[in-house]
Structure formats: structure tokens, C-alpha cells
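Okay, handing you the structure first.
Left out: one protein chain. Kept in place: all the others.
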Amino acid sequence: MELKELYQEIILDHGKNPRNKGKCEGFTNDAKAHNPLCGDKVHIYLKLNKDKQIENLSFEGEGCAISLASASILTETVKGKDLSFIKKISEDFIKMIKNKTKITINSLTADQITTIASLSGVQEFPMRVKCATMAWHTLLSAIEKK
Amino acid sequence: MELKELYQEIILDHGKNPRNKGKCEGFTNDAKAHNPLCGDKVHIYLKLNKDKQIENLSFEGEGCAISLASASILTETVKGKDLSFIKKISEDFIKMIKNKTKITINSLTADQITTIASLSGVQEFPMRVKCATMAWHTLLSAIEKK
Amino acid sequence: MDIKNIKKEFPIFSQKINGKPLVYLDSANSSQKPKLVIDKISNFYETEFSNVGRSVHTLAVKATNRFEATRDKVQKYLNAKHREEIIFTKSATESINLVASSFGKKHINKGDEILITELEHHSNYVPWHYLRSEKGAIIKFAPVNEDGDVEINSIKNLITDKTKIIAITHISNVTGAILPITKIVDLAKEQNIPVLIDGTQGAPHCNIDMQKIDCDFYAISCHKMYGPNGLGILYMKKKWVDDLPPYQGGGGMINEVKKEDITFAEENTKFEAGTMQTAEVVSFAESLNFIEKLGINNIASHENEILEYGLEKLRKNNSIKIIGNPKSRGSVLCFTLKDIHPHDIATILDEDGVAIRAGHHCCQILHDKLGINATARASIGVYNDKEDIDKLSDAIKNCQKVFQI
Partner (left out) sequence: MDIKNIKKEFPIFSQKINGKPLVYLDSANSSQKPKLVIDKISNFYETEFSNVGRSVHTLAVKATNRFEATRDKVQKYLNAKHREEIIFTKSATESINLVASSFGKKHINKGDEILITELEHHSNYVPWHYLRSEKGAIIKFAPVNEDGDVEINSIKNLITDKTKIIAITHISNVTGAILPITKIVDLAKEQNIPVLIDGTQGAPHCNIDMQKIDCDFYAISCHKMYGPNGLGILYMKKKWVDDLPPYQGGGGMINEVKKEDITFAEENTKFEAGTMQTAEVVSFAESLNFIEKLGINNIASHENEILEYGLEKLRKNNSIKIIGNPKSRGSVLCFTLKDIHPHDIATILDEDGVAIRAGHHCCQILHDKLGINATARASIGVYNDKEDIDKLSDAIKNCQKVFQI
């Protein structure tokens, strides 16, 4: 059943207990987004160090399990990584959701890949794609902003 | 055939050679109308004397055979008549066209009634009703104006 | 036709959704269409189609007659005094935009007040917001109370001698509150303030009598009345039909066009620019036939029965919170479910063939006030029955199972 694929254990867990929620201290960049059709919101905060690595990041948001889980998984995936990694993973993630491609980044652990891939069930639910991708788009704009 | 009823000899004659065309001298009242959908125009001029009789009247206009014939027949019918007659005949005429009633005014000659009734074929052509009634509506507004 | 058996008049219900029969509880969003209406559209295109009001050939005459006969039918259905008070638009949204634009142009100046409520759909706020930005008008919001109602006094309190128009919804598409529109109109009339009623949710559920309600403007969306897409109605009182300037410009709405100046047609015509939605208008006559055959009061009491059953049933589930407790309620049931977001509910319900809507339902102001960003909404149409509610209730339980709550 597709529904079970969408609402996997991992997603329910991240949705109920999102990691890195709140406003992280000393953030250097932030961006927010909003889905006007449903009212979902996300606000991403991140602290870039001088090596252009994300030293810390967090998010605030309201929304469905998918959107919260996606933001939560995002924060776990990119913490400590540098900008080129972040661009690559964000683009890969958005592609995965839209075009059903696989994530293939060497520096990710098998566990991390499984976690991220848990969101790929969204493909079958076109109206929910935005829920899953919003945080990742927002991360990209946070990085571009100064 | 209905078409023959619509384009009777009398109508073709009045359409081709409309009576009382032009701007009559010394007119006291006038009014014009215009059908924005087709561009037809009519302008009625009349001279009321102090007995509230139409001493003279005429019309200017552009339009189809039906609208010209109707204006022409109108001028022939009401010339020399007084206001109460004019109101009655105009209303009767409009009713005839719309509701297929007969004209029943004693002071009209049989000939006049035949002439007016020649326009009643318009009933069967709803898009042409306005062509036939426009002059009569305009006559009424000319009278009401001072 | 029997309401108990009405589903079979709607072809959509022969569809299966995810292998399950369709339980359609999204009628406040848009209603499904009876076969008669759908067939009328095809039949019209197949046998009588032509542009209306422009040509004199047989098809044009037939189309024009049917088109104008529908105007007469709408007039009669709404008990409007004059046929020219019925204006065809694209949607209720366009109806309200038309009024805001035309009325605003002539009668709204800097500092003038527009009185709306916290319940309004964006369609009955954004057009007034335009006047605020362009003209420096002020928008006042009559507050919604705890029950999701707007009390007449809260409107009364906000009326000043600057109030130029009151624009209120007939039925809230979130709390379901049926506002006391006749009383509000009476109140407004004392001060000579025109009233626009957003009847988008009202018209499909209530008996509408324009001469009784006596409002100045009433906006309707035909697609929520078992009618076609792309068609709305604006009732506009004769006085305003004569007074207000036209809205969109184009073919059909002019009187005389010169290079230096343009004069406009009279009556409804001046508000109907360009080629109209002939097939939609013609088929809407069948929607009204459908409603009349059943009787709008029977439809309302059927819907009320289903709604009451639904309220009762859902209240038994302790995790469900029902939004609003208005004195009198239209066919709308908004709720939230503990620890499960409305979007997730809607997606999971869909697996069971149950179609509801989730989100803010174009009422952000109201959701801000409620302190939530989304609700789930089940809305009832003539074709719903108690079994649909049972399935809704079961599907909600399934949600809780999926979320392991």
C-alpha cells in the first residue's frame, strides 16, 4: 500500500519529534517560505563559518508530517557540511521527489541515504510534493542570502 | 413561407421609399435612438401644435428595410393625431410585435391597419423585433421630452 | 427524484477511488454535477451552439433565447424584481471584484470605511484591499466570536458615518455560521449603507429571496450549485445597475463608440463585456431545474440531517475538535485531529475514497484568529448520506492508526 510508504516509521518519527527545531544561536543566514494554498510555513536558520561550512542549523515551522519530517531530516543531513555538498544534496533531493531519481552522494552513510529516501514515497502524491521540497528550496535561498 | 410575410410588398416599398424622411421644419420635439448591436439609427422630429397634435413629423435613419419601413409607416400613421392617440397606437404597436396581439383602434382606416399589420411578421424573427420597434419607442421619448 | 436516492443522478459516483466508492465531502469547494446538467452542455454544443446577442441566424437566435431565458429563470429563482438585476460573471470572485471596482470607482474615497468580517473568504477581502491601497480607504473587520459566529452588535459597533459599504458572507465556509443577513441589511438600511452579500456558500443551501433579503449585491458561484465551471452570478439592485460605471470593456457593452469618447449600454448589458459563457449559462438552467425539483428547503433539511449526524458521530471521537459552534450552521464541518495535521488527514482519508479539503480554505484571517494554520473540512452536498459520514468517521480512525496514535 502506497500510504504505508508515505507514512513510514522514519517520517512519523521525524514528524512527531522533529530534530533541530527552534532558532539556533548566532545564525548568520535565514530564509522562510510559505505555501499559500495550505498555510504551511518553514523558517530555516543557519550559521555559516568562515570555511563556508554549516556549523549549526535549525528550523521553525508549522505543517504536515511530511513537511516537518522533511525539514528535520534536512537539518540532520546537512549539519557540518560545506556549501558545495549542500547545493548538490538539495538538488538531488528535489530531483528525487520530482523525477524519482536516486540519491547518489558518496559522503552520505547508508543510514542517511535510507532516511532521505524515506521521503521518496511523496512522488505518488503530487499535491504533497511541495510539502516535501519546501524546506530544501528554503535552505537554498538561505544560503544565497547574506 | 415566413420570409415572404416578413418582406411583404408594403414593407419593401416603405423600406425603399421611406415617407417623411429628413428633418421637418420648425420641429418642437425630437429624440434619437441607436441599436448598439447592429448600428441601426433613427432620429424622429415632430412639431406639436398648441392643441397637442402632431402637426408635422419626419425621421432620419439608417438601417434595414424593417426599421426604415417601420419608421416610415409610423410617420404616416401618427401625422395629424393627438397625444393620447399616439400613446395608444405606439403601445398597441409594440404589443403587436411582441405578443402577437391585433391593433384595434377605431380611428384608423382599414388600409392603415393593413399597413401597420404588415410589420407583424417580425414576431417570427426575434432578433429583428428591435428593428421594428425602435422608431416607436423613439416617438414616445420625443413626446416626453420638451 | 428522491433525495435518498439522488447519488445515481451524478455520474461521478460510478467512479471508484483507490478501489473504493467515492465519498465526496468537498462540496463547499465545488459540487459535483448531475447528468442532466452535463448532458445539457454537450447537447447545446451539438445542436444549438452559437455566439449570443450578435448574429441573427437561427443558431444565434436559439442560443440567445436560451441564454436570456436562463436570466429569466435566475431572476425568478432569486425572486429579483427586475431581470436586469441578474448579471452573469465568471465566478463569485469576479462578481465581488466587479462591485468593488465599479462601486469603488464612484463611491469610495480616501478615509472611507469598508466593513467586512473576520470570517470572509479572500474573495471578499482582497478586492476591498485594492481600494484600500489605491484609494486610501479603511477596512474594518467585525470580529468573530468563540462560536465562530459574527454577532449583529459587533457589526453595529463598527458602523460610522464613514462606512460606505458592508460586505459579509452569507455562510462561513469554515465555521459554517449562517449570518443574520436580513437583520444586517435592515441595520445598514437605517443608515443608508449598501450591503454586499457573498452568497457563495449561501445560495446552494438556503432559499434566497432578493426582495426579502433586500440587499444591494449578492454574489453566487454556479459551480457550487450543481452547475458548470466558469460561471458566476451577480445580483445587483436596479438602483446600482443604473448608477454604477461598467467593469470590463469590450464587445456588447457599448452604446456608441467614437474616437473621442464612448458611451455604454444600459442595464446588465454594460457589465457583460465580450463573448459570454453561453453553454455554461444554458446548462445552469438545468442546475436550477434540478434544485427546484428537489426543493431547496428539502435539500437544506437533508443536508442538515447529515450534518447533525456527522457532528454527533465525530464528537464521540475524543481526538477530534470541531471548529465553531454557530447558532445556525450551513453544510460545513471543519475539524482538527490531535497530533495529526489536516494535510495528512486529507491524504490518508483519500486512500479510503473519502474526499475532504485541508488548509485555510482561503480564510487566513480567520485561521490566524483561531490560532491554527489549517483545518480539515468535510462539507455536505445533496448527494451525501449517513453512510458517507460513517466512512468518514472510520477513515479518521484509520488516520489515527497510521499515525499510531
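Think of it as A, B and C in the order they're written, each chain with its own count starting at 1.
Following the convention adopted for this analysis, contacts are C-beta pairs under 8 Å (C-beta built on N, C-alpha and C of every residue); 3 or more make two chains touch, one makes a residue touch a chain.
The structure presented is a predicted model; accordingly, all values stated were derived computationally and were not measured.
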item	value
Sole contact to the chain not displayed, among C:75, C:91 or C:375	C:91
Of B:46, B:66 or B:116, the residue in touch with the unshown chain	B:66
Option from C:229, C:301 or C:328 whose C-beta touches the chain left out	C:229
Residues of chain A (touch criterion as defined above) contacting the omitted chain	34, 36-37, 125-128
Chain C residues touching the omitted chain (full complex)	11-12, 15, 17-18, 22, 24, 26, 29-30, 32-33, 35, 37-39, 41-42, 45-47, 49-51, 54-60, 90-94, 96-97, 100, 105, 121-123, 125-127, 129-130, 134, 139, 141, 221, 223, 228-231, 248-254, 256-259, 261-262, 273-280, 343, 346-347, 349-350, 354-359, 362, 364-365, 368
For chain B, residues in touch with the removed chain	1-4, 6-7, 12, 16, 37-41, 62-66, 125, 127-128, 131
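Just so it is clear, only the chains that are shown with their structure count from here on.
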item	value
By count of C-beta pairs in contact, the leading pair of chains	A-C
Intercentroid distance (Cα basis), chain C paired with chain A, Å	38
Centroid spacing, where centroids are CA-atom means, of chain B and chain C in whole angstrom	46
Whole-Å gap between the CA centroids of chain A and chain B	79
In chain A, residues with contacts to at least two other chains	none
Multi-chain contact sites of chain C, meaning residues that touch two or more partners	none
